[in-house]
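What follows is a short report on a single structure.
Every protein chain but one is kept in place in this view of the complex.
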């Protein structure tokens, strides 16, 4: 079966969810990943949305924001943002998904502002809940478009913390588990440095390295990312019928 | 019209409530005082109960606890205790009512434990919300049975703070406004010391002084406590029909 | 979500071990899980720490039955009648054994549970300034506030091993609707390591899912859920039954001495098998007399889209 790069990313993200876990879902591709996981290997996962919504069943139709009507209808519970963030802070959230404009060598994310070569600053929307999820979830997974300027050795601004000296005490348990890009899946060494775990079908390790802003370590076991299964694609397409997020 | 000592205390307590105020109500006599105030001079007062209930209409029948069914039916709002206590802490509560086993010269209340002359300790139920109301309401009113051992110069244990060095910063705005006993109404000087404001009909200033554990100051304007009006008695008896709290 | 539906006996046996800290009576005078407390007494749990703001007479019963080593509370007594005699006997005379009392105020206890629910070790407050409660408590410390430099107090987080709540209705996964006064319920549920829900009725999941704002207890925080109608008697459950005021008066009159309490304990707890037995002793006429006399239904809300 043919599939789009976004569909591959969704399938890869879905596999990060383990059955029974409490997951901070986020929107766009991760939302669809949650739906896929629920419909395949993780039927008991619970989704947390920072607007206060908890769901243990996918919404009946595609969401453009987490506060869309269908995400409320039949929800497990509607709480406040504080109560959802409290789940995070007290360590009840296993996994969170994040997007970002930049991801660096140690899994730090930037979604606040970027500077181009000429020094011109572009203001981005900001953290939202990203910093909180990165700091407090037991692990997080970032998704991004694999371009060299988006993978600098050091982000311009640490909106959401990856690995660093702050990973002690309460924050010791967290950090990035994976970065899923349009070309590859990166994971992290015990020292907190990213390495190439798998490259997507149609790309090569060399292409990934050439498009990464630092000398990326490559796992001796690096392999090709498994393509989405038929079942995963069915779940994706049943949900994002028009391909709004996944075409 | 004849009336009981409890009815006089209720009427005196009701007059402490100003129209439009947010009042931490408490149970027993103060609850009835709230009902009387709502039905007479303070129709816009709002009652806060520490179990989370807000009411702007009296419950349809007598309450034995603030969590009785009729206190919930038709309530203004049912929140949590934290939200009600937060109203107190941020200064939105004008007045709170408290009972106590002992009240001292500076309006400190004890409801934790008392010792008799032989040194035997009697354990009382404890603060409940009393300490919080005393500390944080803009003013509070205590009610108690006027006996000499209940009005010591210094309480055995400060469950609920009256006037003292702690009345600075955020706590500067609070403190006792009155102590309504079975014999008298005490108020407080700017220095935070109790004085006799009025003695109830049927008692004398001398009798009040003889039953108080320190040399109680007497206001030059001390007078007799006005008896409950016909309207106040009607409101009391319409609510506490069997006289459970007021006989 | 796994099914957690079981009997109250199983729930207590599995999730309330000796030595546990147990939050009970989190909605103050209503919806007190008396059936659960009685089951704990029947199973003879020992060395418990009881946590709750105002426990009414349930804490007194558990203390008198010898289950309790420590009480962390703001008020222990009989709300309608005053003193609770077992609590007094334990503190004053060490009967049936010594009791450690950690005094809180309602607000400091609410903050302690809120801190644990938020996942922080403390919360700041202005309350209890000038009070012996603050001065004596191991759970309240002085604090200088950042930004303003004010002197405040910090309240230490309390995370009960298990919180037991009475709910109006729950589904088999433990998702529960609770309404009326909430007291410290939301924080006590989130603060706890485990939660036992005792429901007046088990309903279909779609009933619970029809009103997610009413679902103050999400099932994934719940370890066990048991259906126990009239499980809160003599305390009231909004929409189900009223408070049995007379019962509190009787308890007050018949537990003044230790032998009187022992007889009461045998009559109402040890001598009955479970809540059904208790209700049989109470009598159908009395049970019926407590039921809601005048229904007052919430106007519906549309969760459609």
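Here the chain labels run A, B and C in written order, and each chain numbers its own residues starting at 1.
Just so it is clear, a residue touches a chain if its C-beta (ideal position, glycine included) is under 8 Å from a C-beta of that chain, and two chains touch if they have at least 3 such contacts.
All of these numbers come straight from a predicted model, not from anything done at the bench.
Colleague: Could you list, sorted by label, every displayed chain in contact with the chain left out?
Modeller: When the entire complex is considered, the left-out chain reaches A, B, C.
Colleague: Quick one: say which of A:52, A:213 or A:228 touches the chain that got left out.
Modeller: A:52
Colleague: Among C:27, C:78 or C:125, exactly one should touch the missing chain; which is it?
Modeller: Spelled out, the listed residue whose C-beta touches the missing chain is C:125.
Colleague: Please give every residue of subunit C in contact with the chain that is not shown.
Modeller: Touch set of subunit C with respect to the missing chain: 119-126, 141-143, 145-148, 150, 152, 154, 156, 168, 177, 179-180, 182, 207, 210-211, 213-214, 236, 238-240, 242, 292-305.
Colleague: Please give every residue of subunit B in contact with the chain that is not shown.
Modeller: Interface with the chain not displayed, on the subunit B side: 22, 44, 46, 53-54, 56, 68-70, 72-79, 82-83, 86-91.
Colleague: Against the chain that's been left off, what residues of subunit A make contact? List them.
Modeller: Touching the chain left out of view, subunit A contributes residues 27, 49-53, 64-69, 71-74, 78-82, 85, 88-89, 108, 112, 120-132, 134-136, 157-162, 164-167, 169-171.
One rule holds in what follows: only the chains that are shown with their structure count from here on.
Colleague: So what's the Cα centroid distance for subunit A and subunit B, whole Å?
Modeller: The computed centroid separation for subunit A versus subunit B comes out at 57 Å.
Colleague: Distance-wise, how many Å sit between the C-alpha centres of subunit B and subunit C, to the nearest whole number?
Modeller: Here the centre of subunit C sits 27 Å away from the centre of subunit B.
Colleague: How many angstrom lie between the centres of subunit A and subunit C, each centre taken as the mean Cα position?
Modeller: Those two chain centres are 40 Å apart.
Colleague: Provide the list of subunit A residues touching at least two other chains, using ranges where the numbers run on.
Modeller: As it turns out, subunit A has no residue touching two or more other chains.
Colleague: Taking each residue of subunit C in turn, which ones touch at least two of the other chains?
Modeller: Residue numbers touching two or more other chains: 186.
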